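Once you've had a glance at the structure underneath, I'll fire off some questions.
Shown here: the complex without one of its protein chains, the others still in place.
Presenting chain A:
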Amino acid sequence: MYGEKAVELIRQLHRSPDGSMPPFNEDGIRQVLEEMRVLFEQNQADVNKTVEGAPGLFPGVQLRHAALERNKRCLLAYMCNRMERLRAMRWEFGSVLPPDIRYNLSEQEIQWFSRYNKSLATYMRSIGGPNGGGLDLTQDLKPPKSLYIEVRCLMDHGEFETEDGTILLLKKDSQHFLQRSQCEHLIRQGVLEHIL
């Protein structure tokens, strides 16, 4: 049946759980495009024949046209949904993606991601006017209750330099008392645990 390969792409996305990125299926996309090319050529040939007066070809044209539209929709939805997932990842993982997620992206998606990063950074710097110093929108997703918080390391993370220049060693199971703004990202990444 027409459109089967295109829906397979969509199913692949549907199956992959939140927080993962299935490999960019370049082969699948090429197959769909090939199917579309064949459909288009057949349609064009049939339309030409109809213009010359051959009867009864119209239902076939109609059917293939529907299949073309469907394939187009599936392909666009595939790209769009991947892009949205990638955008969500910028907010969840931060500006650097884990290598195996990056490995599953296409060339264009990597470009898009770095451009999105850049736009977001530029925007966040521009908040509050030229002298405002900017605002990190990815911080304080929950309203902050205190300036300093207590955290525990869940894994060895190496050295960490705070804003005032002190160097801390983030060793597994060690506990620290840090400025909330500085360690929020590490908590979101699962390196530190917030202790109430």
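Rule of thumb we're sticking to: a contact is a pair of C-beta atoms (placed from the backbone, for glycine too) under 8 Å apart; a residue touches a chain by one contact, two chains touch by 3 or more; residues count from 1.
The rule is simple: contacts and distances are computed from a predicted model.
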Per UniProt, and picking from "NADH dehydrogenase [ubiquinone] 1 alpha subcomplex subunit 12", "DNA replication complex GINS protein PSF3", "Ribosomal RNA-processing protein 43" or "Meckel syndrome type 1 protein", the hidden chain is "DNA replication complex GINS protein PSF3"
Residues of chain A touching the missing chain are 1-3, 7, 10-11, 13-14, 17-20, 42, 46, 56-57, 59-60, 62-67, 69-70, 73-74, 76-77, 80-81, 84-85, 87-89, 91-93, 98, 100-101, 137-138, 141-142, 145, 149, 184, 187-190, 194, 196
